[in-house]
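Yeah, one chain of the complex is gone here, protein chain that is, but the others are all in their spots.
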Amino acid sequence: MHWVSNIIVLLLILGAIYAGRYAARDRFWRENAIELWRRRPVAIGVIAVYLFIALLDSISWVDPASEANALTSGRARTIIDRIFRPETFKEASYSAPLASVAFYGGQPLLHPGAHALGTDLLGRDVVYRTLKGMRVALLIGGLTSLVVIPIALLFGVTAGYFGRRIDDAVFFAMTVLASVPSLLLLIALIMVLGKGTVQVCVALGVTGWVHFCRIARGETLKLREADFVAAARALGVRDGTIIRRHILPNIAHLVIITFALSFTALVLSETILSYLGIGLDGSWGQMIDQARNELSRTPIIWWNLAGASVALFTLVLSVNVIADAMRDIIDPRTRREGR
Amino acid sequence: MSSPLLAVEGLSISFPGEGGHMRVVDRVSLSVAAGETLALVGESGCGKSMTALAIMRLIPKPGRIEPGGRIQFEGRDLLSLSVPDMRAIRGARIGMIFQEPMTSLNPVTTVGDQVMEAIELHADIPREEARGRVMELFGLVGIPDPKSRFVAYPHQLSGGLKQRVLIAMAMAMRPRLLIADEPTTALDATIRAQILELLRDLSAKTGTAVLLITHDFGVVNEVADRVAVMYAGQIVEQGTRVELLSRPRHPYTQGLLRSIPKAEARGHRLEEIKGTVPRPGHWPSGCRFHTRCPFAFAPCPIEEPVRTPVSPTHAACCHLVEREVQP
Partner (left out) sequence: MAAYLTRRIGYGLVTVFGVLFLLFVLFFAVTDPDDIARKAVGERARPEVYAQWKKNHGYDKPLFINMQASDAKRYTDTLLFEHYRRMLTFDFGRSDADDSPISSRLREGAGPSLSLTVPLFVFGLALSVAVALFVAFFRETYVDRLMLVVCMLTMSVASLLYIIAGQYLVGQLLKWFPISGFDPDPAVIARFLALPVLVGVVSGFGADTRFYRTIFLEEISRDYVRTARAKGCGDARVMVRHVLRNALIPILTNVVVQIPFLFTGVLLLESFFGIPGLGALTVEAIQGNDFSTLRTMVYLGALLFILGQILTDISYALADPRVRLG
């Protein structure tokens, strides 16, 4: 399996480079990107760090050294795994941050003072688990959206552009899917499809699809009536070309903002799934769920909860902040007002 | 001219923008005498609406009126009034109507109630009497069948009728000054003429002075007593209608006049003023028009021209005019 993940990472990097070069050439995107960077450098920096760590945790390979070791043989290990060596870097059970003795019992630790955020019930390093969660979080939000957006765009834009039968059909499908409360639909899908990363992402995709599609359809409907589209039509430009040249570039910014907003919604709803026992393995939601009774212990164990919560909060906050700034930059209407 | 009804002196308005603040209106001075109609003319974006809103102290945030300017109205400086005092002037002593009759009325309240609110805010009279006044006003501004219109919602009225309702609202307290910001731009031609005639009639009947903002010299020709021409946040020429239309002195005014279609010039290409309007905050140095002026010469890019009278009622800000008047 590890090579699938590696290829996806490669494709994503290539896609990012391509998008970046396109954006650098186009004045609208370049200026907005610069403005965004000027306004929210910290949030962008945070996202970059998360992306980097997720990247380190996505590239994995099998090598002779790990084959030789009985604990790791047969498994591809990521760069993060190689840095932390979780197979040996662990304790018997709980230990407090930077402690040198176990939390219960007081036996000396195997790695005294080395666990910056302590260890969990099974003795796993909390920093390591938190870092591993970044990849899962980005996977939940990012991969799902990346799969969904093209599909939603396809349906939304064709429905909005061609109207009539196609629009009726797409609109009906959207109405039906939107009628089922999204959390319930999500749960039903996962129950039906079974647990697992792919299933959860598919389920999240099916529920998130409608939102994008609605926005793409609505914008396309508006654009279709716009003068420049009418002019292009009158000149006999082919529909496909109009969509590619005039419609898609003009809804791209909305898609990006919607992406950012749905990303946070997805990541947050995964915690609920984790509580229900149908979340993704290794997610922060699972860490929070496992740690939820630890606060009632005396003395209290907070570091498990803190590690995952802070990482989750920082990610969601940064994305929210960036989405907000993007909306402000692209649509400054909310600022213009009379008094 | 004895002391005018409205005298704006050195009014500047600025918005925070790229690198500090940018002035969208720069040291504007103009005056309106009681009962007269002053047309404020200029290309889009030159600051006409902002000047008008400043008189009402309704500049949208985050814009602000810079200290140093004065707006004298009926002998009082509006800029130093308290907020309640200013509120008592808005709608009562100065009425204002806007460009977009379609969106300028509250969609969920009947038009009668909206006009009535203008009365109730300023006069402590029983509802029935206020109602009667509204009916009267509707008749005055030419709304047919006032009784049934009173309970109509804005969406049930045509654009022309809506503008009449807005005029009724602005005239409800018989203000001394009516500010009309492009009142006819959003209407079609026949209705435009009717509304202009209504404004002229009202002004004559009630003695209300009008500050009429427009970019249409046809409108100027029909209703204005005097004209002020604005360019890039400044007044560049001011004079009576006849002076300005027949002997414009500023090259910008001349350009504007040349660019209107005339019956006798049919078939000729319309002349346009070359170049684009500079953006606020990016005003050219010296005379702001020099980048587009066909007569620009040495001092223009360097020195700002001063206001030069060419007759007791006519003045222009142009180096050429300065040379001519005092060689």
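Residue numbering begins at 1 within each chain, and the chains themselves are lettered A and B in the order written.
We adopt the following convention: contacts are C-beta pairs under 8 Å (C-beta built on N, C-alpha and C of every residue); 3 or more make two chains touch, one makes a residue touch a chain.
Just so we're clear, the structure is a prediction, and the values are computed from it rather than from any experiment.
Although one chain is not drawn, the whole complex shows that of B:Gly91, B:Gly233 or B:Pro305 it is B:Gly91 that touches it. Only one of B:Leu6, B:Leu137 or B:Met169 touches the absent chain when the whole complex is considered: B:Met169. Of the candidate positions A:Met134, A:Val229 or A:Val321, contact with the unshown chain belongs to A:Val321.
Note on the undisplayed chain: of the listed residues A:Asn69, A:Thr88, A:Thr175 or A:Thr241, the one touching it is A:Thr175. Against the chain not shown here, chain B presents residues 56, 58, 61-62, 83-84, 87-92, 95-96, 98, 100, 103-109, 117-118, 121-122, 153, 155-156, 166, 169-170, 172. For chain A, the list of residues touching the undisplayed chain reads 172-173, 175-181, 183-185, 187-189, 191-193, 264, 268, 271-272, 274-278, 285, 288-289, 292, 295-296, 305, 309, 312-313, 316-317, 320-321, 324, 333-334, 336-339.
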